[in-house]
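Read the structure below first, then the notes.
Only one protein chain is missing; all other protein chains are in place.
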Amino acid sequence: MTDLNSYLILSAGVFILGVIGVVTRRNAIIVFMSIELMLNSVNLTLVAFSSFLGDATGQILVFFVMTIAAAEAAVGLAIIIALFRNKQTVNIDEINLLKW
Amino acid sequence: MVTTLVPLIVVFPLAGFLFLGLFGSRIKNEALIGTLGSGAVGLSFLSSGWIFLSMLAWEVPDRTFSIELFPWIASYTGNPASFVSSISYRIDELSILMTLVVTGVGFLIHLYSIGYMHGDRGFWRFFAYMNLFIVAMLNLVLADNFLLMFLGWEGVGLCSYLLIGFWHDRKFDVGGYKPGTATTSDAAKKAFIVNRIGDVGFLIAMFLIVDRFGSLNFESVFGAASVLTPGNVTVFWIALLLFIGATGKSAQIPLYVWLPDAMAGPTPVSALIHAATMVTAGVYMVARCSILYALAPDALTIVAIVGAATAFFAGTMGLVQNDIKKVLAYSTVSQLGYMFLAMGVAAFGAGIFHLMTHAFFKALLFLGSGAVIHAMHEEQDIQKMGGLRAAMPVTFWTFLIGALAISGIPPLSGFFSKDEILWKAFSSDYGSPLLWVVGVAGAALTALYMFRLVSLTFEGGPRYDAHHVHPHEAPRTMTIPLILLAVLSVIGGFVGIPESLLGGNAIEHWLDPVFQRAHARLELQPHDPDVVEYILMAVSVGLAVAGILAGRALYLRLRDLVEQWQRRFARIYNLLWNKYYVDELYDAAVVRPIVTLSERLLWKWFDVGIIDGVVNGSAAVTAKVGEWVRRIQTGVAQVYATVFLAGILLVVTWLLFR
Partner (left out) sequence: MNIEVVLFVILAVTFVGSGIMVITRRSPVLAVLYLILNFFALAGLYLTLQAQFIAVIQIIVYAGAIMVLFLFVIMLLNLKDEEKLIEKISARKVLAVGLSAAVLLEVLYIIWSATPAIERNVVKAEELGSVEAIGKALFSDFLFPFEVTSIVLIVAIVGAVILAKKKLD
């Protein structure tokens, strides 16, 4: 039962959960966490393919994705901190200065 | 020699116009300006005189030739139907005669203007415009194709506008306007616009000519026309439309209304343009296109009827006018009617003959009236004149000669030309006794109103305030042209003494080759002089004498009787005094509707509503759409992410199911 398809389905499901989290939640930090969820589900796909196809490239890619995800999380959280200092909120709906 | 002189005829006044137009404002010396302006026309006259004298010595076929200066429009369509129109001048018996009249009388009037316009601020401008007018008129009569003639036609219309409105701010009552509101510019506008209405006819006729004959060159068109048979519908319409153009330019019914109002301009302008030359352009044009009219006898009839009606009709209106120039204006309309009557009965030579003699005595009469106006310090109402004979003898005697000439008293020039027309109206295959009756009645009226004018202006006692107004004779620059024109009015008729009076009728023989094609087509029967002719001659002279005597009697001794009649026949008198309310009719029927239509429909509805509406509307729509579209930018990142998602969905769906 643990064939490739099940891993892929699993990954797709969690990815969509991440998407729902991104477009639904108002708290910026939760949105970030949903983004991490999405990234991880993609990692799962890559590793699954790498394992089943016998190619190490997938896992190398996962390595780099993790690195970049770490960097992005750091910078993103720094932005949130800076934002919080100015607007005293992490509510995304209130951060709309580019509104028409 | 001749070939170089031909273009020079036009170049002299053109140079005059350019020089005076560009530098005239800087020249302070009036004599210099006057000499330059008159000299240009004078040189033109000498050149055309030389050419004329040379032509006398040549054989008849050699007298007709064209000189091309340069091609104007050349459109080659690839197939045989290409169209070329060039600036080229045609010299033949008719055009050289017209040129002599235009430049000769024009020169005398230029000379006169030196004295008349003395002290005017726009002295240089006047002479510049007058020279330009001569250029345009010469182009008209010397043109060898319809297009160049039309150029001259429009050019004289332009100069007429410029010169009528020369004193553009002066108040002048124009027919169709409320009294006291119009200025001379309105008169100028009216002249130009009414002319334009006629020009539509001319233009459409030109289009038809190009369509039918493939060219606008006289020689080509008339050559092709001469082999056609009468009754061709297109030729009829061409002839009729050309005549409509002529009614505009030559002030016939129904487009004569501009000429009396054109008296707003200075008197030399009235003399040159509205008596001797421009208004005769229509007559010249009909004469030039004689073959076309010969091919359309119905058109000839229309011309004759309109001419005769105008001759009589205008005479009735001239009878009650009190402005000295307006009387002469209606007289001009009336005499032009005679010229068209002549054309209409296929007496083309007679019409041109009358054109020539009329130029002499009408110019004389106008210039004389100008002298009177100057002497009376710009007073033009003849009811306030009288007794000027003693104060201005030269003016009086020359004016009298002009009046006798126009009344048709032998042996002055007017007798020979007018009588020829009347005789041809009666006897020609294309005339009728009825036309003769109308013509002779008009002649009687002419004598009557002319001598009313003479009596009220020069004879009797002064009806002006003799303490404040001291009329004196005009200066020599004005009287010399008067004398010269008087001489011409006396002897000018001798070139056209008919066979019945033992003359050789030189002028008509001279012009014969021009009308040859038409005469061949019309198959006119030459008449031997017979008793009827002498009887008719006697009748017309008798009526003229009666008119003169009646005019003198009524207005010198029987003034009370005249006033009594004015009261008794008040309705008729008012009808004539108001010029049959024609101006008011045109205003109500044509002018007001067009103005209202333009304002309401074209301006307010179409221009403001539709065009501005479309432009403003598209801007408004764009703004509205922009307002709607900008709402996409909510500023909230998640909304953008949702849209992202929708896009992904669409793309994936498309990729899956294509």
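In this document, chain identifiers A and B correspond to the written order of the chains, with residue numbering beginning at 1 in each.
Criterion: contacts are C-beta pairs under 8 Å (C-beta built on N, C-alpha and C of every residue); 3 or more make two chains touch, one makes a residue touch a chain.
Please read these numbers as outputs of a predicted model, since none were measured by experiment.
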For chain A, enumerate the residues touching the unshown chain of the complex. 1-10, 12-21, 23-27, 29-30, 32-34, 36-37, 40, 43-44, 47-48, 50-57, 59-60, 62-64, 66-75, 77-82, 84-85, 89-91
List the chain B residues touching the unshown chain? 638-639, 641-642, 645-646, 648-649, 652-653, 656
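As a working rule, only the chains that are shown with their structure count from here on.
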Between chain A and chain B, what distance separates the C-alpha centroids? Give it in angstrom. 95
Note which residues of chain B are touching chain A in the complex, please. 630-638, 641-642, 645
The chain A residues in contact with chain B across the complex are 19, 22-24, 31, 92-93, 95-100
